[in-house]
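Only a single protein chain was left out; the remaining protein chains are all shown in position.
And now, subunit A:
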Amino acid sequence: MIGQLNKEMVQYVTPEGYLTEQGRSCWRALPDESKLQFYRWMTMVRLFDRRAVLLQRQGRIGTYAPLEGQEAAQVGSALALSQADWIFPSYREHGVAMVAGMPLSQIFLYWMGRVEGCEAPEGVRLMPPYVPIATQIPQAVGAAWAAKLRGEESVAVAYFGDGATSEGDFHEGCNFAGVFQVPVILFCQNNGYAISVPFSRQSATETVAEKTAAYAFEGVRVDGNDVLAVYDAMRQAVAKAKTGGGPTLIEAVTYRKGSHTTADDAKRYRPEAEVKEWVEQKDPLQRYVRLLKAEGLLSDADESAWEAECKERIDLGIREAESATPPPATHMFEHVYAQMGPNEWRQRQQCEQGGGQVG
């Protein structure tokens, strides 16, 4: 809805696992294989995430940003993209990265403080995590703009959080997107908090979606824990962008079950009852499993088989990451410039000799 304040939240699957009316028509149109993909990826992402938190506790990776609770928003949106589409993620989008084709070992390497973990395989248009908040937004707009100018059929997606909507980069990005009508999708996972700061302190508007009224493009608010609704919203936004319809902002309303990072303690700032409600009643995976089981598409046995398979792949990813030969210290001089100049070359030699850089 352009130029209107849209505060309605789209929902296809209720927290209890029932299809809403809108949900039913989407459901009917989907092949079973796609329905199962949602489940498989969400499970993979969740198990990866839990394992990563454990690895951090064991000192095998550094500070890590958990995403449990946001699987539907990430998986549903990423599955609506294709290989030609660009992804500009934040630091919490491991789920998006996996679906896009990032090997698990790379994601682990990144959190082991290894720059090699930033590199996506060839053909995967996934940028490294954007740590400074909202900085990816204008860049995604630019990538989409380039697609438009070059006549390429692709979209660019910026993933960011509710806190990011306070930064100038968000507003400047939105404005460019609106003015130049670029095929960009601004995908905001509104998990209610920017570290400890609740959305009410971030913005005086009730929703993120309504902000696009000021930039004259569509803002959609979906239940971010409803993988089907997220997928469909994203699918529509992509189709619209690819046919010249311009930008869309999708606000996926969700919640991170855990702390901001492994260095944070969410108990300091989130009411227990609120956490309990999201964890016990609104879980994205649980509701979807209920639906699949009710529809006869998933059995307990399928579930444990798939979980075992995920665990194996995760183990393999960890083994690969942990056995990846660490580059020498001089690796920090690689790829700084297209060609190393005399100053970097001299310092590289000093670094190689392990120190003294007099002169």
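FYI, a contact is a pair of C-beta atoms (placed from the backbone, for glycine too) under 8 Å apart; a residue touches a chain by one contact, two chains touch by 3 or more; residues count from 1.
We adopt the following convention: contacts and distances are computed from a predicted model.
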item: Undisplayed chain, where the name is taken from the UniProt record, one of "Urea ABC transporter permease subunit UrtC", "Anthranilate 1,2-dioxygenase small subunit", "Pyruvate dehydrogenase E1 component beta subunit" or "Oligopeptide transport ATP-binding protein OppF"; value: "Pyruvate dehydrogenase E1 component beta subunit"
item: Candidate in contact with the missing chain, chosen from A:Leu19, A:Met127 or A:Ala194; value: A:Ala194
item: Residue of A:Arg60, A:Lys293 or A:His331 touching the missing chain in the full complex; value: A:His331
item: Candidates A:Leu19, A:Ala52, A:Met98 or A:Met112 - the one touching the absent chain; value: A:Met112
item: Touch with the omitted chain, as defined above, among A:Gly23, A:Gly163, A:Gly219 or A:Pro284; value: A:Gly163
item: Interface with the undisplayed chain - residues on subunit A; value: 62-63, 65, 91, 110-115, 118, 129, 131-133, 163-164, 166-169, 194-197, 201-203, 261, 263-264, 268-269, 326-327, 329, 331-333, 336, 343-344, 347-348, 351, 354-359
